[in-house]
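One chain of protein is taken out of this complex; the other chains stay put.
Just so it is clear, A and B label the chains in written order, and each chain counts residues from 1 on its own.
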Amino acid sequence: MGFNDIAGSLNQVGQIPWEYVVGYFVIALVVAFVLGKKTGGLSSFTTLDFVYIGIGVAFAVVWQWFIGAFLGGFLPTSVSAYIGIGFIGGQLITMMVVAALVRKVGVGMTSFVVYSFLSDIFHYGFGGEPMYFIYEGLTYGLFLDLTIALTGGNIFGVKSSIKASAEATATSGGGSSGKLLALMIIEGAIIGFLFAFPDPIIYSAFFGPFINASKVNWQTIYRTLTTNVISGIPAGALGGVIANRVSRAIGG
Amino acid sequence: MVETGSTEVSLAKPVQVHNLAFNYVGVGRPVLTVDSFHVDDGEVILIIGKSGGGKSTLVNCFNGVIPHIFHGNNPGGVVVYGHVVKETPLPKLSVMVGTLLQDPETQVLNYTVEEEVAFGPENLRLPPEEIRRRVDDAIATTDIEGLRNRETYVLSGGELQRVALAAVLAMKTKMLIMDEPTSNIDPEGTARVFQTLTGLKGKSTLIIVEHKLERALHFVDRVVLVDEGKIVFDIEKSKLVDYVEELHAAGIDVPEHYLYAKRFGMNPSDIDGIRKRIATEGLQLGVPKRDKGGEVILDARSLVEVPGKVLVDAEVTLRERQVLAVMGRNGAGKSTLLKSIMNFLDRQLTAKSTLTVDGVDLSRANIQTRGKHIAFVPQSFDLMLINKTVEDEVSYSLRKRGVKDHKQKTEEFLKLFGLQDFRRRDPLMLSVGQRRRVAMASALSAGVKIVMLDEPTSGQDFYHKEIIAREIAMLKGLGYSFIIVTHDAKFVYRYSDYMLILDGGKKVLEGTPEEVFAVSQRYSVIPPTEYYLRNPQIQIPELGMLGV
Partner (left out) sequence: MTLLEAVYINAGSWVLFLFGLAFPIYLIFGYMGLTGFKDLTRYEEAKTFYYRLNPLTKIAFTIVLTFVVAVTAWSADLALGLIILVSYLSLRRGFRKLLLGSALAFASVVGLAWTFSTATPYTLIIYAFTRQCLTVAPPTMSPAWLHYFTPLWTWASYFQYWGFQPVFTLQGLLYGLQVSTRTGAVLLAALILVMTSTPSAILRSLGKLKLPIVLIFALVVGLRTVPRIFDSLDTAVKVQFMRGYGSRANKATRVFYLFGGVLSSIVPAMTFLFRGAQNTAISADTRAFRAYKDRTFLTPFTFSREDYILFAVVAALVVFAVVSNIYGFGRAIPYSAVGSSCGATSTA
């Protein structure tokens, strides 16, 4: 007998070979470390940044657990609350908002680690930890942080928007210019696209069997991936616009 | 790294400011310029000024919020207990200066009262016995023993603010800054906060920031007026009466008796003497006009219960073109009453209510149907703003109710509330005042004639209150009727036609403000001084209890 009936065997038929997964996480860790070194990591975070993370994560949990948990049913491929509306709202859009408010490398990973803990306290009861926060932090979280690093902190054009609206305070402005809007949509869509992958590829095809003894079913995985990409891209684009809007309303 | 509070002895002044010129990053001109200012040990100072005038910016330079949280240029020149604020880390400053903020809901961050009070000492890595001692002391000083193990989530605003004060006191700082500490709480809560502060007088240096002169005046030594980023005057309290013009010019609501005190050369705290003098001089003070209103437009009877407790058992009658004010202690059932009229109650509450509006029985009607007749603007009006432009926000209810000429109606309401220039703007990006107007316009646009406002003046300064009052008067002229829940006795005295007081969920008094204020003290509703000036037969309570 082994844990969850997999008898310690890591490489089940159909499962992503563990070497690949470990390889990904090693590279991700190195990237995270280099990014952290370059930007000062969490020590550059203010208390306000952590308040934003706390509030944002609370929204993610409420959305995922309350709104997404059953609405996932509208998407036929959903087999758990991790996918579908819960995923799009809870993990994608709210975390994009937090990233737009903080705009420092590390916010993505930190938010997902905190999110993972809060979800545990509310729902998952610490089962499977610490696998989840490593997984979520180094996939979804890292994607957000890479976007912040690549945009030089101007994620979803927030910095440009705040500057533009400061310059146009007295005029009728305040809205977003076409170029900025395109930027929010494209960046958001890219993040939405990236967010579509970890759940089917790393979770369903590796961690699922590993932690929960679920069955690797590539038909389901392809379908989940397709729906996640199809729903993730527009949701990400929408998230980019929402993140920019909320961030501007708060005053950057 | 950090010294833990009272053990540190310093002979330096609490605050010394020289040549301070502060501007936020990206803003060219300084928002605050102070050539010289100081605070002596044990002093109690009141800093007044209208919102946005720079008074909070000034005290934020003392506690280190500027420049350590709000970044900007050149905040130099501020020294607190011998430490240059700019160069002293915030944790170190936090054992010298305590800060109590306006909104208790956002500053309390822990789950239970005791944990909230222990938060600061725990951060200082004090031993558990010392933390326990400080927590016990702070809880005793603020008289919140009964709340010790309660969840902060369930407390009223007044209770929360006392918890926040206890949490600051547990830091055992030598100086306390209170930034509008009572703006969001009821008169009883206010009185209790000031009661605690009175006990601290002489032991700590206290700086109170307020936009209301009257509230803290009786208990301070010095008064500082800050306006347009500058200190306009910095005087002993006794000289304040000579500066009435400056106060007026800075948009401060000067208590009426100050004007007469100046005219008669009297001490402004002798209100009884002033009103006697007014009588002997034969002066006739104008009395606010009370509108009797037209036909009864709303008749509601609410009985709301939780198992074992009646929350509200009261009847309300509102007449056309009348402003009805509802007052009472926190927890008296005022907001529950409004919610029961609107059918907004939590489902765990049992409500047996009847409601008739304009002759139509709405007792069994749902929220949507009631919303055709009554608009409710909650205190957190920001939660109403769900559309992306002001225009869409205002037209929302018209569209949802399928009103045919909604474009024209939207136009009317945009104009009525002066929002035409903002029609394409995102409501979320507007200023607080503008957002409040958008919320009002969009609540009213579907054609209601009854408006219920929950604490519309909470946290607002004199200028913004006047705007609200003008808005209400204008709408009254157009045939609207209002039910307003508020703690603001002065606002009620000046602008309401009729009022009622709830206590323990029951209506205990009703009538015109003149009638009700005569006996309202027994329910912790203290009339404003201008009421006492006009009603010499009414005994004046002690100064600290005066309603403002």
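Throughout what follows, a contact is a pair of C-beta atoms (placed from the backbone, for glycine too) under 8 Å apart; a residue touches a chain by one contact, two chains touch by 3 or more.
Since this is a predicted model, take the numbers as computed values, not measurements.
Across the entire complex, contacts from the unshown chain go to A, B. For the chain missing from the display, the contacting residue among A:97, A:158, A:183 or A:201 is A:97, taking the whole complex into account. Contact with the chain that does not appear here is found for just one residue of A:16, A:113 or A:184, A:113. Listed residues B:81, B:243, B:396 or B:498: the one in touch with the omitted chain is B:396. Across the interface with the omitted chain, subunit B contributes residues 1-2, 63-65, 68-69, 90-95, 97-99, 101, 103, 105-112, 114-115, 118-128, 131-132, 135, 149-153, 164, 167-168, 171, 342, 344, 346-348, 366-368, 370-372, 374-376, 378, 380, 382-386, 396-397, 399-402, 428, 442-443, 446. Hidden from this view is one chain, which touches subunit A at 1, 3-13, 42, 45-48, 50-55, 57-59, 61-63, 66-67, 69-74, 76-80, 89, 94, 97, 101, 110, 113-114, 117-118, 120-129, 212-213, 215, 217, 219-220, 223, 242, 245-246, 249-250.
Going forward, only the chains that are shown with their structure count from here on.
Our note on geometry: subunit A versus subunit B, Cα centroid distance of 40 Å, whole angstroms. Looking at the complex, you find that subunit B touches subunit A at residues 26, 69, 421, 424-426, 428-429. Within the complex, the subunit A residues that touch subunit B are 46-48, 165-166, 172, 174-175, 245-246, 248-249.
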